[in-house]
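As you look at this complex, bear in mind that one protein chain is not there, while each of the others sits in place.
Let's turn to chain A:
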Amino acid sequence: MQSFDLTLVAGPPGVGKTTWISQFLANPSRPLFYLCPCAQDAVDFARIGYCFPWVSIISDDQAADVLADLPDQAQVFIELGFHMDLGSPLLVALPGRRIAIVPPSLDSSEWHNWADEVIPSPNQQVSGELASASGKLPTIWRSPLTGQVFDPPSLDEVLIELTGGAYGQVTRLKGIFELPDGQAFYVDFVEGLPGIEYTELKLPRWLEGRPDRFSGLEIVGHNLEQKTIAQALLTCCLADDVLLQYQRQYQQLQLEDETVAAETEPGVVA
């Protein structure tokens, strides 16, 4: 008898697959595993690692071993990107509950046929249309940005341009960006939903040199001008001397804050 639960989650980009899985990852009472095949170095991996450090994140090459030897009571979540073939024999062979998250406007699709349970996406505006008007499937463009720190107003600019279609049609954008005050942000955009969402990641402030933790950008869309995007991003990144200057300033501020906090500590009698 199987002593673990395995859940496979699929659906078009922007429906909220990772968000849906996150509600279960937030509860560390059972051993938790997360796997997103073919998405190594992806933003989702890093975000789940940053937000739920107790979750074991399984890379593709570890997958077979880990799945064969799961601890008792383990809960495994496998997120299937839209680019995965749901009929692939490897996936079909996996035992587990199949969840499809689809836009409420979508009545039938390969996700409907595949799933044990269909959950309507809370993101009403997401169309679920994968192909562009010309019938082409979207491309995914990933850029690791680890070590790069962004000039905040430049990052705002370039994200507005990207999501506004200045460099091709962007249907989905997720990123983790480092800022000069040592904070890292998760940025999320879904075509059709209003605005770009910024979430501060609860990580220690990195104020000593270039951050040695994952940051990166992932864009799904059509006719993406990849070279121009890369160039624009690079223009927003801080040079060594500028970063150093910022970090000195913020270290000083942090020091002052700590001093004030220590001085105002109540009720400490020697």
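One rule holds in what follows: contacts are C-beta pairs under 8 Å (C-beta built on N, C-alpha and C of every residue); 3 or more make two chains touch, one makes a residue touch a chain; residues count from 1.
In the analysis below, contacts and distances are computed from a predicted model.
S.K.: Unshown chain, UniProt name, "ABC transporter permease", "Metallophosphoesterase family protein", "Ferrous iron transport protein B" or "Oxidoreductase"?
M.R.: When "ABC transporter permease", "Metallophosphoesterase family protein", "Ferrous iron transport protein B" or "Oxidoreductase" are compared with UniProt, the left-out chain turns out to be "Metallophosphoesterase family protein".
S.K.: Looking at A:140, A:217 or A:238, which makes contact with the chain not pictured?
M.R.: A:238
S.K.: Of A:158, A:190 or A:220, which one is in contact with the hidden chain?
M.R.: That would be A:158, which touches the missing chain.
S.K.: Considering the whole complex rather than only what is displayed, give the residues of chain A touching the chain that is not shown.
M.R.: Residue positions of chain A that touch the missing chain: 151-154, 156-158, 160-161, 164, 166, 232, 235-236, 238.
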